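Partial view: only certain chains, each at its native spot in the assembly.
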Amino acid sequence: MLNISEIRKQFPILSRKVNKTDLVYFDNGATTQKPQTVIDAVNNYYKDENSNVHRGVHFLSGLATDKFEETRDAIQQFIGAKHKHEIIFTKGTTDAINLVANGFRSLLNKGDEVIISELEHHSNIVPWQMCCDFTGATLKVIPLLDDGSLDMITFKKLLSENTKLVSVAHVSNALGTINPIEEIISNAHKVGAKVMIDGAQAASHIPLDMQKLGADLYCFSAHKMYGPTGVGVLYGTDKMLNALPPYQGGGEMIKEVSFEKTTYACLPHKFEAGTPNIAGVIAFKNAIEFITGLGVENIAKYEDELLQYATAEILKIEGVKIYGTAKHKSGIISFNIEGLHPYDIGMIVDKMGVAIRTGHHCTQPIMNKFNVPGTARISVAVYNTKEEIDVCINAINKAKMMLS
Amino acid sequence: METIQDIQGEIIEDFGMFDDWMQKYEYLIDLGKELAPIDKKHKTEDNLIKGCQSRVWLHAEHIDGKIIYTADSDAIMTKGIIAILISVLSGQTPASITDAKLDFINEIGLKEQLSPTRANGLVSMIKQMKIYALAYNN
C-alpha cells in the first residue's frame, strides 16, 4: 500500500495555491510534477558538477560523464533492455519518433506500408506522413471502435508482407486506452514488420520489460514520468538501431571527420550528436528511482483505483459523456457535458484551483472520429487522491451550473 | 455615439462592482448569451479565426463611415469577451478603431485571457478587427 500523503510531501508544487485555493493538478498526461529529489539533482548538478560530458579529462567532466551514464544504466534496468547502448537520449518522445521516422526514409520504398492507428498523438502521425510522402510508402490506419479501443480485426487484415513498420501508442493520451501491444507486436513480427511503440503515456504507469515485450523500438518522455523537461529516451534493439542511419550530424556522433569522408561512432553515440541536456538526463535517474521506489505495479494499482472512482463520479453528472470506455484503460478520462464547451469548463474549474486539460490533446483524428471540437480531460498521477477527485467533480458541477 | 474612451470607462466601472471572479465570470457568461447573433451566411471558413480551443467568427461591415462588427464563438466565455470588444469598437470610425488603445483590458482583470500566449483566438480577433478598420480607412 502506498502512503499517498507521504508521497505528496515530496512534491513541493502540490502545496502551492492557485487562485487562492489549493492546487488540484489533474493535467498529468501533459506533464507530471517533480519530486524534491529530482529538483535537488538538477540543483546539485549546476552547483557542484556542471561540465560537458564525454571527451573531457578533467575531474568535473569525468564526474558529469559518469553520472550521465549512470542514468543510461538506470533506464536500461528500468525497461529491461538487453544492452546499455540500446538506450538513446533524445529531447523527448517527439524527437525520438522523428529520429526513427527519418531513419526509415532510407529503409522504405514505394509499395511498402506503415501502419499507425486512429488514436495516435500527432507526434506519432505527422512524422510518418512526412516519411511516407518522402518514400512513396503508404500509411495505413487501424480504426478505432466506438469504445476507443483498436479494431484488431481490421489491424490483422491490414498486415501483409508489404508492412514494414507498425507504430502505435502503448496508451492513448486522449482516451486512456491501453492497447494490446503484445498482440500487435507478435502479429506484426509474423509478417516481418518492425514495431515501434510510443510509450509516452505508459512508462510511469505500466511495468515494462523490453526483452519480454519484444518491441523493436520504444520511446518515452522524462517530463511525463516525474522527471525533468527536455529529456526523452529512444530504446531500440541493437539490431534495429544499427540498421538505422544516423539522424543529426555533429560532435560525439562521429568516429572521424574529414572533408573527404566521415565515419560514424557506435551506439549510442551515433544518435547523440551535440551537447545533451546533461542536467536533465542526470536528474532523470532520480525520477526513475522515485518510480521504482514505489514500484510501478503499485502505482498502476493505485491509479486504477483513482480511475474507477473518478469514472463513477463523473458519470453521475447529468448529460456527461465519457470518450474512451475500453476494458483496459489507464488513468485518463476524456469527457464532455451536453451543451457545454470544454474550454468554458476548463476556464471555470481553473478558478477553483483545478487544473484539467481541454482541447484536442494533439489527437485531432480522435476528435473527428467522435465529432467533437475537443474534450475535457482528467489524467491522474500517483500523488492524486480521491479527495482531489471530489474537489474536481464539485468544480465541474459548479461550472455546469454557471454555464447552463 | 460615445467614444471608445468613454465606453472603456463604463466597462471598467461595471467590472469594478464585482467582488470576485465568480461574479465577473457570470457577467461574461451573460454577455456571451446576449451577444447579437452573427448572420449565418457570415459564419464562413473565411471569417473563422482559429485559436487552439475555441473558434471565433468575425464579420465587419462599413456603414455610413462606421464599422459594424458581428461575431460568434463556440465557447460562451470567449463570446462574453467578444461582446465586450464589440461594445467598445463596433459603430466607431475606422480611424478611431485603428488608433484605439484597449487599456481597459488590464484594468478589468482580463489581461490573462487576452495574453498573446493564450490559445483562445481573442488576440487574433483584436488584430483582425484592426485590420478591417485599416482596410476601410484607405
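For reference, chains read A and B in written order, and residue numbers begin at 1 within each chain.
By definition in this document, a residue touches a chain if its C-beta (ideal position, glycine included) is under 8 Å from a C-beta of that chain, and two chains touch if they have at least 3 such contacts.
For clarity, every value in this text was computed on a predicted model and none was experimentally measured.
Q: Using the labels shown, what formula gives the copy number of every chain type across the whole complex?
A: Stoichiometry (whole structure file, shown labels): A x2, B x2.
Here, only the chains that are shown with their structure count from here on.
Q: Determine the centre-to-centre distance between chain A and chain B, using the mean Cα coordinates as centres, and give it in whole Å.
A: 38
Q: Quick one: in the complex, what on chain B touches chain A?
A: For this pair, the touching residues of chain B are 21-22, 25-26, 29, 52-55, 74-78, 119-120.
Q: Looking at the complex, which residues from chain A come into contact with chain B?
A: 19, 341-344, 347-348, 351, 358-359, 373-374, 402-403
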